[in-house]
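Only one protein chain is missing from this complex, and each of the others stays in its spot.
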């Protein structure tokens, strides 16, 4: 998909993420401080504003970088830094890409993950958004071709990564002192990570169906 | 009754007033700030301490004055000033009295009432302890003889004065801004006033029964 | 009964709260305050040898009022009663004697029947001792009586401003009557009104002083739970602030260009967030009215235990009052 198609997809993702605020809020109320939904709502509202009718990106990398910069500068909190870093570090890796195919998307996610590792120092198994992200990165490594052929599967795998956070004990962030009491509850940031890919998948598939 | 008999009576009154704290608290919660019971408890606990085994008063006036001084200096609040004034102004009027007969008690109450008028500026009908007190003063004016013959009737009349406060609108103190909403509720200070006389009556009658 | 919750507090014996909190205040301020023997009265450690003394006081339960305003440029002493109960005359008298330097003592306190009577008795006793006293009752709560009965109004957070001016004047001026005059003018220039969202409690009885439905607030609620002027459905903060300020400007004739001090006072359990949102609107509204804000205080200055809500106070300045307001002061709860 090219930059203008991706713009429509990411605008859809943004609207759906804003609509997911109550779900994310509830999740962060259980094991965090309850502000994750509000933070994502604030960030993706800014993304909606960014991607207005006048917005045009040279390529998919610029689009993803602008989204990352917008999230990083409007959200604050752990997730502003983390998701901002994901998009910005991912975009840097795919600089100049005109087309977001599966390989490019994998490179985007993998570089984003590396950026998140570097920024926050958390590892897989620490019950963060990393657990959804790393699943998507690992799975997409061996795929190729158009993103519409693979995005649904990647979304399913990210969702499995999210589900796995229920069985993890938080070792970072505000859930840390909960210790074992965090068991059984999914990580809010991991929900966001899985949702972003799921909404991408949903929109891309709709476009395919329409076309 | 002489000073040592009155000492026993007033010690009984003090204990009963302390035990009446919950009742007085409830009444002040409805139309005041809820501290009248605590104030009376504090004052009469100090009276209990005053009237210990070593205490001996020269005459009934000294006894009543000491009670008034004790209440005035330990209670604070409106009722500390009012009941302290009642006992001290009343005692001053009956200076030197060895015996508290009905006339002496009337003079005590009447002078106490005058002191309360002067101190607080309230009038009968303002929904204060004055309404119970003034009833007792008016009624006892025409009585004479031993106090044990009359105290029960005086107590009944004071109780009627108290009951009448239910039909009054508060114009002073913390109940003032309640206005009409104070209707239907008795004045807490009036309850205390009626109780003091009622407990005197109860003790004096018990003594008579025993004798 | 709308609300059957009990107050939840960290205290020891419920009968000792006033005494223990007083001890805690003295312990926290041992460099500046001392307690008088056996009574709950605090006086300045640095009391000058010669000055007209300022004595404040009242019932406990409104902390940091009153003892929190004892210090240089404010009150010289505070005589305290039990929770919501005026101090007894002997407490006031003993405090009066401790701070009189021969130049007399000015009593400044909130206008309540209990305080009036106990301070009056103390003042008569002081007179017996040849100590000159003068009484200034603070009656700033516009919700508590009409303007033509101003001397029936309650004293609330405005106490703070009156003490600030009295304290400064008593440092600057030597003449008793001059201090009284400007302090009374400051009192006459002070107006307050509050809004309550939930009740405070009397610790000794472990009960709230009133009940409010979860969706209602009361405009004009008193510091002891005395009823206000209206009970209303909850509204946005800006509308509530406008209502409060409207009550004040209907009561006191401000001219465009007038200067005021503004106090947004926490009645107890409101958050700083709410107080600051009120500050924002109050400044906007006063600007619309052409009233200039010289200084703003926002915080817990005169509370009613865990009552949730706030009060707004305006002190209208003139040249002299402004100069006195600007003088430094140093106490537990107010430093300038």
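We call the chains A, B and C, going by the order they appear; numbering starts again at 1 in every chain.
The definition used in the following text is that a contact is a pair of C-beta atoms (placed from the backbone, for glycine too) under 8 Å apart; a residue touches a chain by one contact, two chains touch by 3 or more.
Quantities reported herein were computed from a predicted structural model and do not represent experimental measurements.
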| item | value |
| --- | --- |
| Visible contact partners (per top-of-document touch definition) of the missing chain | A, C |
| Residue in contact with the excluded chain [from C:189, C:209 or C:305] | C:305 |
| Candidates A:120, A:161 or A:186 - the one touching the absent chain | A:120 |
| Candidate in contact with the missing chain, chosen from C:20, C:124 or C:318 | C:20 |
| Residue, one of C:52, C:131 or C:197, that touches the chain absent here | C:197 |
| Chain not shown, touching residues in chain A | 25, 29, 32-35, 37-39, 42, 72-82, 84-85, 119-120, 172-174, 176-179, 181 |
| In chain C, positions touching the absent partner | 5-6, 8-13, 17, 20-25, 27-29, 31, 60-61, 63-64, 195, 197-198, 200, 203, 214, 217, 234, 236-238, 240, 262, 264, 268-281, 283-284, 293, 295-300, 303, 305-306, 308-310, 332-333, 335-336 |
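Operating definition for what follows: only the chains that are shown with their structure count from here on.
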| item | value |
| --- | --- |
| Farthest chain relative to chain A (centres taken as mean CA coordinates) | B |
| Gap in Å, rounded to a whole number, between the CA centres of chain C and chain A | 54 |
